[in-house]
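Heads up, one of the protein chains got dropped from this complex, but the rest are sitting where they should.
Entry: chain A
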Amino acid sequence: MTQTIIEFKNVTKSYEETQVLTGVDLTIEAGKFYTLLGPSGSGKTTILRLIAGFSSATSGDIIFDGKRINDVPANKRRVNTVFQNYALFPNMNVFENVAFGMTLKGVNKAQIKEKVTTMLEMVQLAGYEDRSIDELSGGQQQRVAIARALANDPEVLLLDEPLSALDYKLRKDMQYELRELQQRLGITFIFVTHDQEEALAMSDWIFVMNEGKILQNGTPVDIYDEPINHFVANFIGESNIIDGVMREDYKVMFAGKEFENVDAGMRPNERVEVVLRPEDLDLTTPENGKLIVTIDAQSFRGDYYEISAHDDDNNEWRIQATNPSVLNSRQGLTFDPEDIHIMRFDESEDDFDARLENYEE
């Protein structure tokens, strides 16, 4: 089942002076939902364009189905793209847009008609064949773009921030639909986004990118629970990141106190960063707290209260609580040893994985 379909080997890309990708290695397996996640300018769209064939790598190899495709033009690659602005042809109606790829191949009319009908049904736009593009809403254009790309029977579907122009509710719906579509069709999806929530909700596998590098890749749960460095921890979800010292295996010191934790494999007394997710923190009475904090502010977020507080060491803490607290009161802060995640400075992903394997056995 796990057959590699796309591989990047030490791929770099530069535009004149600026390097947008530095030595990217990645492996994409057939039939999964992948997400390239990162802020704008991180190089995620560049990777997509390299796979689609809209730009060429400065160095390195791009392998598709076992063959190097660096020099294969875009129209010969078995991938199709859903563009950020949809890129539907304004001079054609919905039918002609979806049929575009097939008419180029010279598929016969009856077959085209059947396929277009199936595709439009799939994206819930049955009966929209004769509409012109400017009559459609953003969400409908999005669906036409997906139908047009899938009508070409690609092995890999590339999606370049396709949901970013939609409003919140529609975006949520489309996330479910895309995920469902991918699982039903079994086609590999490579989805580009800067929205971490979207990435976590949809993906089998996430590549977190920044400044032209893949910082970490893994399942959504792995990346959320065990971010490799400050950037990833901050980018994926909300985090409390505090400086600490790893006294010895399973013992970490921060905020002036020593805590039991579940990380190991570091040098004694190594300086580290400690991550605690706001939803893992609980407020309690001062006697029961592992730390004592003073409440600075709180805001109601619908399903929880976001509380900000500081401890006696003047570290800022963000806490998500189901119940409101009292401003300026002193409260106990509690968490479990498993909630503490340790990040070493400048640890590469390979070293991180190796260390994890070492002490987990």
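Just so we're on the same page, contacts are C-beta pairs under 8 Å (C-beta built on N, C-alpha and C of every residue); 3 or more make two chains touch, one makes a residue touch a chain; residues count from 1.
To be clear about the criterion, contacts and distances are computed from a predicted model.
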Listed names "ATP phosphoribosyltransferase", "Glycolate oxidase", "tRNA-specific 2-thiouridylase MnmA" or "Spermidine/putrescine transport system permease protein PotB", matching UniProt entry of the absent chain: "Spermidine/putrescine transport system permease protein PotB"
Selected from A:10, A:59, A:85 or A:124 as touching the chain missing from the view: A:85
Per the touch definition above, residue among A:105, A:169 or A:184 touching the missing chain: A:105
Contact residue for the chain not shown (choose from A:73, A:268, A:286 or A:337): A:73
Absent chain, residues of chain A that touch it: 52-54, 73-76, 79-81, 83-85, 87-91, 93, 95-96, 100-101, 104-105, 130, 132, 148-149, 152
